[in-house]
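A single protein chain has been omitted from the complex, and every remaining protein chain is retained in its original position.
A and B label the chains in the order they appear, each numbered from 1.
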Amino acid sequence: MKNEQGKPKKYGMVVDLDKCTGCGACMVACMSENNVPFKADESNKRDSITWMRVYKITNGKPFPDTENCFLPRPCMHCEGQHGHSPCVSVCPATATDYSTETGIVSQIYTRCFGCRYCMGACPYHARHFNWWDPVWPDGMEKSLSPNVSVRMRGIVEKCSFCFHRYQAAMDKAMMEGRKELEESEYQTSCTQACPSGAITFGDLNNPKHAVYELKKNPNAFRLLERLGTNPKVYYVSSREWVRRAGDNYIKGEWENKQNAKK
Amino acid sequence: MKIDRRSFLSLGVGFGAGIALSPLPWKLTDDSSIWTQMWPWTPVPERGESRYVNSVCTLCPGGCGISVRKVEDRAVKIEGQKGHPVSNGGICLLGLSGLQLLYGPYRVKYPMKRREDAKRGQGKWQKISWDEAMSEVAKKLGDAKDKTACIMDSDKGTVPQLFKTLLTGLGSPNFMRTPSVEDSFELALLKTCGYPASAGFDLENADFVLSFGAGLLEGWGAPVRTFKANSLWKDKKVPVIQIEPRLSNTAAKSDKWIPVNPGTESELALGIAHVLIKEGLAKAEVSDSFKKIVSEGYAPDTVARITGVEAGVIVGLAKSFAAASKPLALCGRGKGATPISLNETLAVYALNALMGNINQEGGLFAVPQPDYIKWAKTNSNASVSKLLYGKDASLKALLVANANPLYSLPDTQAVKTALDKIPFIVSFSSYMDETAQYADIILPNHCYLERYEDVPAPAGYHKPLIGLSRPVVKPQFNTKHTGDVVIAIAKAMGAELPYDSYETCLKETFGDTWEAFQKDGVLTADFTPPAPSGKIELNETSLKPVALEGESSAFPLVLVPFDSMRLSGSSIGEPPFVIKTVDDTILFKNDICIEINPKTAQSYNLSDGKYARLTTPKGSAKVRVHLYEGIMPGVIAMPRGLGHTPGFTGNDKYLAGKGVNVNELMGSAECPDGLNAAYGIRAKLERA
Partner (left out) sequence: MGTEEKQIKHAADHAAEGAGGGPILFFIIGLAIALGIGWIAFPKALYSQKQQPFDFSHSLHNGLVDNGCESCHFFREDGSYAGVPKLAQCIGCHEDVQGSTPEEKVFVEEYVKKGKEVPWLIYSRQPDCVFFSHAAHVKVAKMKCEECHGPIGESKNLKPYEQNRITGYSRDIWGQNIAGIKTHTYDRMKMDDCADCHKERGVKASSVQTERDACFVCHK
């Protein structure tokens, strides 16, 4: 479906790292919205399922010149070249797919057979494998949402930009005879919850959506952009060392890039 | 006929061909592949109609508005309530995971009594009926009379008022509130403004923020509101200066972090006041006695020596503070879970007063205590330090409601010793928390999403406001509203109370405003703050930095607890979702990590990930070392909010046994004004 400008929709995010406080509300908003399981020990972050994870990064300088910054990392919903995002390209099961209608990389749990190629392909660690059956303590299954399928052991899961919210919003729009969504009608759970308003979500192709302008901020950058993943999550930071941390640069390369910008 | 091998083969081939020509193999393949895609033991949440119910979150003193999404009769998601005056659509991670408390394994499901053959804390319980439970409590309180005490996390609102009424009926003044920075604020405002008030900060309108250790992004005040204010400051380019020994999230997001020797914030504030006065930058008058003390004793050079902040920086801070049109100075360590000294509070108050921003836009407000409860006159006045830490062992009964002193008060062992001397402990907790585990009888309250309750005065809010928490779902277990239980017990003991049920009590307390209150979920009131007097009287007998417990020779390091949004650190334990967000540099498997500067670590020959034994005069713990450049050398920081003990269900493996409760290592530093202003304790570290 195309937006009013005739371009296909391309949902994406702009995260203001100056505002992000690392409080973790986005992480829990995501877990609670998407029936993300938990287990007794979640301190091994490699097997801890967090569709949205806030990383703490540092400028590496000694006391008292140390600085920290927090970086929330959902799935980047890479567009790659014409929708060939790293994970979509390698999936042998058609379990993950790129939609040219919304720009969202889907993960169909019933289709996935757990080969984990996609996890190897994803440079952002945005994909998580269910090593165990999800178990909720007695009674806690009552808090599960029917809008998102509960995943089983042996499959990969990841952030969907709360696609079920898009489906629900479209249902309402269609009911009212509309084919288009207002910006506010479809917002991800993390965006909605963020107490700092650091996350902005919308259609990157739609000039009426806030993200359209925000992504053009000179301080905006994307993670590991040079891999050609063409991610749809933008970050904005006024601190140079944070922007520089978004990719790996060889000596002098960053400086050249800055000079070129001027 | 001869049946030979060929016949069998033919039969087999025929059978095979027949099966292949039937739908059986194809259908079975399809079905079994479907089966492997959706194992029957994976839960399938039931569908249904969805709707939202608004309420107020009471998991912390913030009083945020929440909007709970329900599918049929199940609550499936908690979201922020748009348009709520405190939180306006925002929500924190603890509020978001509230359903795990509602439906979780921590709930106390029915009234319980400690089995007679069991000691306290052994976890052996006997299920009893509500009638039995309440009559037993009534009988025991009747015996204890004025030797009864009560502790709660708040002393405002109808439920605390009911407890106070019950105590007054028994002739006891022993109502205690869990100590927090509110104690310091209230005392300071009473002394300076002359009326009982809570501290409110007009964060949104300030244009320069000078924070003395206030964990603005760690859960200070009403956390969501503070977060929103912080973002507003970013938009308006309001400078935020954070003063504390550790690079906290607040410090990391501030415009300038000024590391200061732990416990010397007070001196730094007075040093800045000194510059303001000396340089004629003050915009309002304050007491002469204050001016005299500050002018004589707090020259930048002196203060620099104490605080470790260069004199030039102090002068610069004072000048930029004074140059702003609405500067605001804040205090309260971390979330504000512990009091700070009266002098520190007064020193920070003075900075605001000198700028003339007391009760002014963008400034500090002395918000009058809510006085909407007219039905009872009670006389309650007791302090935790006397009743729980003092030598007084006369208490006969202790009522614990919405509080968990055995976990959240410093020096856990001392609290335990005090509780051991009290023959009868009643817990009203909804959850099997540490104090409930140590009680003799538990009368479980409805969970916060199952009950009505008025929630007055959100922490740090600068206008009078009352929120209404209301039932989102029906009670899940055989629990009873504590308000109803207290009314019933009071009546059984012959006390005079005009209400039969808590709901009537609440409705009639609000009278004509009830309907609007029900509808909007909040009640606001106008108030015209009086002009400030400028009166500030420092306690001259304690004009030295707070002295910590322990000899510096035996304990060369200083241990400070630190707060984080990702650990509630309050009376309520963290639900699984919250624990899941905790970094592996704070909790590694079941081991707590301490932050230590690499320089300090080097002198102990410790590297990152190594284990060590941390000892304070109060206790000792095995800790994992996390090297952190964001902490002052000589200081060790330890997260507050871990180390919960297992509850009775055996099913709380998500929280129990993880890390160490920092309060077990903490002590006290009593100030002359009765506040325990211990910001840390002296400690030593050995390689394990």
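Assume contacts are C-beta pairs under 8 Å (C-beta built on N, C-alpha and C of every residue); 3 or more make two chains touch, one makes a residue touch a chain.
Computed from a predicted structure; not experimentally measured.
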item	value
Displayed chains contacting the withheld chain	A, B
Residue of B:I34, B:A323 or B:A516 touching the missing chain in the full complex	B:I34
Chain B residues touching the omitted chain (full complex)	1-4, 6-19, 21-24, 26-28, 30-32, 34-35, 37-38, 40, 44-45, 47, 49-50
Residues in chain A touching the chain absent from view	1, 8, 82-84, 88, 91, 94, 96-102, 104, 106, 108-111, 147-150, 160, 163-164, 167-168, 170-177, 179
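One rule holds for everything that comes next: only the chains that are shown with their structure count from here on.
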item	value
Separation of chain A from chain B, taking each centre as the mean of its C-alpha atoms, in whole Å	31
Residue ranges of chain A in contact with chain B within the complex	16, 18-19, 21-25, 27-29, 31-33, 35, 38, 40-45, 48, 50, 54, 56, 58, 60-64, 66-70, 109-111, 133-134, 136-146, 150-153, 189, 192-198
Residues on chain B engaged by chain A in the complex (per definition of touch)	37-39, 41-48, 69, 71, 74-80, 87, 89-93, 96-97, 99-100, 102-105, 217, 223-224, 227-228, 230-231, 234, 247, 249, 252-253, 257, 259, 476, 565-566, 576-584, 587-590, 597-599, 629-633, 651, 653-654
